[in-house]
Structures are given as structure tokens and as C-alpha cells.
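A single protein chain has been removed from this complex, and every other one stays in its place.
Now for subunit A:
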Amino acid sequence: MTATGVEEDHSGAGSASGTDDNVATAVEAAVPAASRGERFTGFDVEAFEVPGGREENWRFTPMKRLRGLHDGSAVADGKAVVDVDGPEEITVETVDRADGRLGQAGVPSDRVAAQAFSSFTHATVVTAPGDTKLGKPATVRVTGPGEGRTAYGHVQIRVEPFGEAAVVLDHVGSGTVADNVEFVVGDGAKLTVVSVQDWADDAVHVSEQHLALGRDATLKHTVVTLGGDLVRVSPTARFGDSGGDVEMLGLYFADAGQHQEHRLFVDHARPHCKSNVLYKGALQGDGAHTVWIGDVLIRAAAEATDTFELNRNLVLTEGGRADSVPNLEIETGEIEGAGHASATGRFDDEQLFYLQSRGIAEDQARRLVVRAFFHEILMKIDVPEVRERLEASIEAELEAVNA
């Protein structure tokens, strides 16, 4: 057994709020009632109980702000428009619910995802061909239904065996959206995904993203959450065969009043697969709340698994709260390595004083710290246009706090 739990600053699970004196942490038991692998899944919303908010899966989410997505009261009265722009090699289809490919990458694991799966009318399927390396990234733009309206959506991205593609999944606009996004990465294929949640201030978005990797497939999945009132993204990675390699990256920046929740699950059920998780978040302003859950399960059959997950949060001002719960379950000792780390720190007065005492102005000091904090993730986003846009967005967020 080579499992290691790397602890930085404080023990693996906890939360920190900017109102405490220092890196305050309320360590709580991260032992779930049951194995993450046994959580109920299903396509039919009626098979799920209506969550009350105390369930493990929902305990951090402000249920009232879900606008009824969880209890069936959110009736679809709008449409999330999906526009695809990409190299000519890709195929874009709008299919109806009967299409046999839908659901191939995974089954909804919470009631909102099941509601979305039970409610969508048409799905967009984008396919990158096999044995082909696409010259430029495809953009899939999802535009919200508009303020006060609700939409359920479904998108599937496919890369046929030995193909290579990059996709930017861009979420913009207003309204309430629940959807499932599937990534089906064929044998030996490589896919880079950047999912950007750049919603308007009013938006509520609950999304389950299903990552299915074939034999020797590689997937780099990056989630960037900046906008929205409440955004909850749950990426689940599954390996269909051995040799898969998934890198899951995340960057989030919550302002006053925003709730941003990222719930990851990496299900290692096949041998010789790799997963690497790195999520970083910054918070500023009153009531900014971020939640990061990192569940990794190494099943008995998943020998020679190599996995590591890390979450870091930076609380920039008072009044923010970051919850971070890594959870590693290991059912076999025959693994390459497994570890996790979580740290939440506060950009505090002492740091600010120190930087300023060297002549650095306050706003620049703050930028210096935040830029450095996100640099590691931004450098891994290998779609230059997206990287530049995100750098600009982060600068804009920082301008906002100094205004």
C-alpha cells in the first residue's frame, strides 16, 4: 500500500472563513456513510427522492437558490441555445431523446441531473473523427434561456478512437439551466476540454459532466467558474478499460454572494489508469461561498492505479467561506500511488503589510498574490485564446474588489 495523505496547513477536510483570525479551519469528519461507489444513479427523475438539503450530496448547497430544479417545480419555459463553431472535420448533430448514444458516458447521480435527463427535448452531439488531429479547438457555446426562465439541456462530445481534439464549452447568458454533458473519449483518443461558466450574475447552473475514457484514452478536463449566482458542476470520470489518463483541473473565483460548488468523482474500476486533480479557488466579498468535494474511489480491480488530488483556496477578504472535502477510498493495496491534499489560506493583513512595506501598492499586492496563485492552472490551459480571456477575467475580478 503506497497511499499517502498529504496534509498541508490543516487536516484533509475542513473549511475556512475569512472572518477568523487566521487560516481558521473547522475540521469535520469526511467519512461518508457509504462508499461513494454505492450512490444511487438513474436516468429517471422519479426514481430519486426529493433532497431536503441534509444529504451528503446536498449539504453545502443552498437549496432555496436552486429555483426548484431539485423538486420538480422548475418547469422548462425556455431554451438553452447551443452553437457549435469548429474545424470542418467535426460533425454536429441535433438528435432527439431516442438517440442510442445518449447516456453512454454516465448515468445521472443526483436528482437535478436526472431531472435534466428526463426533461431535455433535443441533444447536441459533437463528434471529432478518429485517427485525426484537429488543427484548432471547437467551441460549443451554451447560452442561457434568459432571466426568469428555465431550460434543461444535453450535450455530448465524442472523440472517435485515436482522434485528437480540443473543445471549449462556453456557458454564457442568464436564467436557470440544468444539464448533463457527456465526454466519450474513444480508445487511444485524446481530448482537451475547457468548460467555462461565464454566466451573467442572475444565472443558476447545475451540471453533471460525465467523463468516459476508453482504453489508453487521455482527457484533460478543465472547469473554470467565474459567473452566476449559483453554479454547481459535478464531473465524474470513469475508465472503460485500462491505460486511461485523466487530468481534472479547476479554477474558480467567487465574488460577494456567489455560490460555486464543484463535486468531483473519479471512479477507478480498471487497472493501470491515472488521475490527477488540481482545483484552485479564490473568494472575495461578503457571502462568497465555494465548495470543493473530491471523491476518489479505487476499486479492488483497479490495480496499479496512480492518483493524486489537490484543492487550494485563497480567501481574499473577510466574509467568504471555502469548504474543501477530499475523500479517498482504497479497496486494493496494489496501486502505484494515491494521495490528496487540501489547503485553505487567507490573504491576510500581515501579507499585505509585508508587500506594501516594500513599496508595492495595495491593489498590486493583491494582484501579485492572486496571479501567482492561479498561474499553475492557467499555464496548463493549452488553448491560448481561452487562457488570455481568463487572465483578463481574473484581472477584472480583482479590479472589482478594489473599486
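Following the convention adopted for this analysis, a contact is a pair of C-beta atoms (placed from the backbone, for glycine too) under 8 Å apart; a residue touches a chain by one contact, two chains touch by 3 or more; residues count from 1.
Here is the rule we use: contacts and distances are computed from a predicted model.
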item: "histidine kinase", "TIGR03915 family putative DNA repair protein", "FAD-dependent monooxygenase" or "Fe-S cluster assembly ATP-binding protein" - which is the UniProt name of the missing chain; value: "Fe-S cluster assembly ATP-binding protein"
item: Of A:Ala200, A:Ala269 or A:Ile360, the residue in touch with the unshown chain; value: A:Ile360
item: Residue, one of A:Phe117, A:Phe265 or A:Phe373, that touches the chain absent here; value: A:Phe373
item: Residues in subunit A touching the chain absent from view; value: 314, 345, 349-351, 353-362, 364-365, 368-369, 372-373, 375
